[in-house]
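This part shows chain A:
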Amino acid sequence: MDWFFLIEKILLISVILVLSLVVAMYATWGERKVAAWIQDRLGPNRAGPMGLLQPLADGGKLFFKEEIIPTSANRFMFVLGPSIAMVVACMTSAVIPWGGTLTIAGREVSLQVADVNIGILYIFAVVSMGVYGIMIGGWASNNKYSLLASVRAASQIISYELPMGLALIALLMTTGTLSLKTIVEQQINSGVYNAFIQPLGFLIFLICAFAECNRAPFDLPEAENELNGGYHLEYSSMKLGFFLFAEYINMFISSALMATLYWGGYGFPGMTSLASSLSPNLITIIGFLALFIKTLIFIFIFMWVRWTVPRFRYDQLMRLGWRVLIPLSLANMLITGAIELFRHHS
Partner candidate 1 sequence: MYTETVFLSATTTPFSYLPIVLQLIAALGFVGITMLATHFLGPKRKTSDKLINFESGIEQKGNARQPVAIKYFLTAILFVLFDVEVIFFYPYAVNFRELGPEGFFAVLMFVGFFLCGFIYILKKGALKWED
Partner candidate 2 sequence: MPVQYYIFLSIALFCIGVMGVLMRRNAIIIFMCIELMLNAVNLLMVAFSKMWADAGRVDASSAQLFVFFIMVVAAAEVAIGLAIITMVYRNTRSVDINILNRLKN
Partner candidate 3 sequence: MNALISTALSGVVMMFVGLFVRNKQNIKFFAIAAIIVAFIANLALYPTVEHGGYIVYGMIEVTKFSVVFNAVVLGATLLYFLLSGSEFEKVGEHVADYFALIFFILAGITLASSFSNLLMLFLAIEILSIPQYILAGADKKNLKSNEASLKYFLMGSFSTGILLMGITLIYGAAGSFNITELGLGSDPVHPLALCGIILLVFALAFKVSAVPFHFWTPDVYDGSPTVFTSFMSTVVKAGGFVAFLRMFHVSFAGGAISQHWTLILAIITAATLILGNFSAVFQQSVKRMLAYSSIAQAGFMLFAVISLNNMGAQGIILYAAAYSIATIGVFAVLMKLKDYTFEGFNGLARKEPLLAFTVAVCLFSLAGIPVTAGFFAKYFVLSAAIQHGNLLWLVILAVLCAAVSVYYYFRVIMAMYFKQGEPEVLPVSGGFKAALILTVVLILALGIFPNLLLCWL
Partner candidate 4 sequence: MLTVLLILIPLIAGLITFGLKGSGPKVLSIISSLATVVLAIGAWCRFRTAPDSLNVVANWIPQLGSQFRVGLDGMGVMLCLLTAIAFLLVFITIYSRKFERPGSFYGLMLLTQAGLTGVFTAFDALQFYIFWELALIPVYFLCSIWGGEKRIAVTFKFFVYTFLGSLLMMVGIIYLYFQTPDHSFSWTSFASLQLSQDQQNWLFWLFFIAFAIKMPIFPFHTWQPDTYEQSPTPVTMILSGVMVKMGLFGLLRWLLPILPHGVMIWSDVAIVLCIIGIIYASCIAMVQSDLKRLIAYSSIAHIGLMAAAIFANNEQSLQGALLQMFNHGINIVGLWIIVEVIEQRLGVKNMDQLGGMARKAPRMAIFFVIICLANIGLPLTNGFIGEFLMFSGLFQYNHWMMAFAGLGIILSAIYTLGMIQKVIFGQENELTATTTDLNAGEILALSLIVIMIIVLGVYPQPMLDLVSNTTDVVNKLF
């Protein structure tokens, strides 16, 4: 057993978890700021400079809130629901390559928690677990609104998983691997981001990512005005916090994933040419920053869309998922396949 390896991984995991939480927290702040900006308001500005301490205040509030579990709820399930949601949200980041390798004291430290060859499948597997959190939470509350919302959420999430998977298949056809690291390296080496090869695929993936994260315009599960707040209606204190956090973490991770899959991950323009002049560690750090910036851009897009596009009706949502995106992604896959074959066999 390599103890350094363990320590290094534990450190990396801690950093990533903390980073996710911080990003998630500040995403709430960002959300409000962006909303304010779009709506020509000021947004939070009391707690700290530019309201920067606002998320901390919010978090603290959640910690000290009273914990209410309705008598008719199933206590175990009631606690289990948000826990699953949170754990799942924390687990997705494990296979995302946050950067190249750092050389510290002669050791090569990869900025990826686990480089497994089935990275994409892993993400799919873990993300699909997320629906359990919502479903269990809604069901355990024993509240008609919660139950309905959770059923809706589950239907929505599974419906959009199909086109998402199909869109990814088209990507896999061009890359030929399930390992995220390899996908990123391919993009860096060729210098062409997958988004240009797979524009339609990227678009579909983007839409699906919105739906998967229950973000507007697909935020029906928590449609306040219809469902009293959705599946987490009965929740309070940190259990509510977990549901909210999980949503923002998911948003962060899916942004990172989109950046990784379609926009070159930690690669940045000129990376290969700079490799000779700069030290590798520096390149890695720049790469990490590049990925972070790309991710932030996507998070911004998430917010931008939220305050721009009105919410779908449920039938519209389902129609878009099943009748538009699935055929579209299938067509995308077949066209990709045909073109790739034509390129390689002529």
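Selection criteria: all candidates are chains of the complex that A comes from, given by their letters.
The rule we apply is simple: contacts are C-beta pairs under 8 Å (C-beta built on N, C-alpha and C of every residue); 3 or more make two chains touch, one makes a residue touch a chain; residues count from 1.
Since this is a predicted model, take the numbers as computed values, not measurements.
Novice: Quick one: in this complex, who touches chain A among 1, 2, 3 or 4?
Specialist: In this complex, the candidate that touches chain A is number 1.
Novice: Provide the residue numbers of chain A that touch candidate 1 in the complex, in ascending order.
Specialist: Listed in rising order, the residues of chain A that touch candidate 1 are 6, 9-10, 12-14, 17, 62-73, 79, 83, 86-87, 90-91, 93-95, 113-118, 121-122, 139, 141-148, 151-152, 154-155, 158-159, 161-162, 165-166, 169-170, 172-173, 176-178, 228, 233-234, 237-239, 242, 314-315, 318-319, 322-323, 326-327, 330, 333-334, 337-338, 340-341, 344-345.
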